[in-house]
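In this view, the complex is presented without one of its protein chains, the others remaining in place.
This part shows chain A:
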């Protein structure tokens, strides 16, 4: 039987569009590689030009503008980022998981809808507005409550960041809880378990991978946050002793200093090197979260 040649105009349009959307599809990969290449291109000079890794990771002296002897120790900045993110995640985990449990297991109908919308609106507040809230509302509040001279510190930035990371953690944790099949719950309820017993003994263990991914993504969110941390942390280079110390974060350092550097200078390249570090760490966090999530799907 002779086949009719189907290659009419529509056949060519179909092929052309298939190629076009394929290009769109791989664009995300192209952009991620592009981001890595371009920040490496700008920062590479600093790394190859005798970057002292020991100084970079363990020296707290970040003095890029010193005339006689500029030093690029990022330890204090790393400690700043770690302390703020750490406090934020500590505060955020119980509340986010608690909220996810309430929304997924306890709340019903309209209450659940309203709570989810409020969480979504919480996620929508821009970073710079959070920073402004830290500066103008939290700052005097902390000074009054704890009787400290400065309210722009780890506590301030940590609380702000906890509120910023909470929506993403809550949403993903709730998805993980909802992904637990209802027959698990029904089986436990048939044995006479209360809702809390079902949640504690059945749902939480079954959802533990998703909950871990939620926490990881929350960490990633806090780690990369820039404007809020810049405005609320006090922005002073400091290896902190207490949550009332002002610190400076990696992200905030780039945001505050990049505008004053000459393109191609050592300081400029050093800031891009901080960018490479940020990129690498968030990449690892996201990759781990993805692998953990994939773990649930397989089991």
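As a convention for this text, contacts are C-beta pairs under 8 Å (C-beta built on N, C-alpha and C of every residue); 3 or more make two chains touch, one makes a residue touch a chain; residues count from 1.
The working rule: contacts and distances are computed from a predicted model.
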Chain not present in the shown complex, as UniProt names it (candidates "histidine kinase", "ABC transporter ATP-binding protein", "Phosphate transport system permease protein PstA" or "ATP synthase subunit a"): "Phosphate transport system permease protein PstA"
Residue of A:166, A:188, A:215 or A:292 in touch with the missing chain, whole complex considered: A:166
Which residue of A:231, A:247, A:270 or A:292 touches the chain not shown here: A:231
On chain A, residues whose C-beta touches the chain left out of the figure: 10-11, 13-14, 17-18, 20-29, 31-32, 34-35, 38-39, 41-42, 94-96, 98-99, 101-103, 106-107, 115, 117-122, 124-129, 131-133, 135-137, 163, 166-167, 170, 194-197, 199, 217, 220-221, 223-227, 231, 251, 254-255, 258-259, 263, 271-272, 275, 278-279, 282-283, 285-287, 289-290
